[in-house]
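A single protein chain has been omitted from the complex, and every remaining protein chain is retained in its original position.
After this line comes chain A, so read on.
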Amino acid sequence: MRNLFAFIYRFRAFLVFLLLEVLCVYLIVRYNTYQGAAFFNSATKYVGQVLEFQSGVTDYFRLSSINNTLASENAALRKELMLYRLHAVTDSVAELDTTYYAATDSSKAYPFILYAGRVINNSVRRTNNTLTLAIGTADGIQPGMGVISPDGVVGRVKTVSEHYATVTSLLHSKMLVSAKIQKSNTFGTVKWTGGDYRTATLDYIPLHVKPAVGDTIVTSGFNTVFPEGIMIGTISNVEKEQDRSFYTIDVKLSVDFAQLSYVYVVESTKREEREELEEQAGIVDDEQ
């Protein structure tokens, strides 16, 4: 027994080293998986405060570009609004007798709510990129919600604290987004493979479709994370490889992740119901 203790004492540094490394590996395996939510993350109160302070300083240097994006988004929204008004003026159908039309057509109800959030931490050049937002449960954010920007898809909320949220960016090796080519309605999966933060790949487009450079890729709406038809990017390169039954397609992402300042968290009002139903039916989907 004494020998055992002497042995342990002699190799204590090595044993502590092994212990700590095993702990680290456990942490990596447990919390760096796509779904795994860590207790310690950048949404933690004090960490969030430091990051918010930092972005409070650095945002001053980007004020003009942030203002520009917000102003151009306002202009786009105003244009769309005017179009609707014009439709309302010229289209008198809505004022017709409601006998033929249900007053509240559920297919027209848009079951998505947007929350605006400020990006306080962002990375684009790592293998697994994440964002931190300055909104949390106090504002109605829940894990699993989608995150979009005026330009397109950004990512998905991973963990939430009271005032902060961490987001798995589209630029994350484990993030898959269910997408479709807008023109032909062909479904595929968008995935970021590392390297350049402006390009991702679109997989599982069968060979009988004819995708062309410049085609728009949007979200499919096959799940409750993103509404249907949110822009992801445009096709920048199509290749047909000998031994594959799918195209290799490069997508130029519409969102400039390096310039993100404000994003919207999407809440689907029907999400719980739909996910519960799909779970009961045994549909398991790791795409977002």
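Keep this in mind: a contact is a pair of C-beta atoms (placed from the backbone, for glycine too) under 8 Å apart; a residue touches a chain by one contact, two chains touch by 3 or more; residues count from 1.
Methods note: contacts and distances are computed from a predicted model.
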Hidden subunit of the complex - UniProt protein name among "Quaternary amine transport ATP-binding protein", "Cbb3-type cytochrome c oxidase subunit I", "Branched-chain amino acid ABC transporter permease" or "Rod shape-determining protein MreD": "Rod shape-determining protein MreD"
Candidates A:D139, A:D196, A:D256 or A:E278 - the one touching the absent chain: A:D196
Contact partner of the left-out chain, one of A:A6, A:L27, A:L77 or A:V213: A:L27
Option touching the unshown chain, where A:T44, A:T201, A:T248 or A:S261 are the choices: A:T44
Residues of chain A in contact with the chain not shown: 12-14, 16-17, 20-21, 23-28, 31-32, 38, 40-42, 44, 47, 50-51, 54, 58, 121, 123, 125-128, 130, 132, 166, 194-196
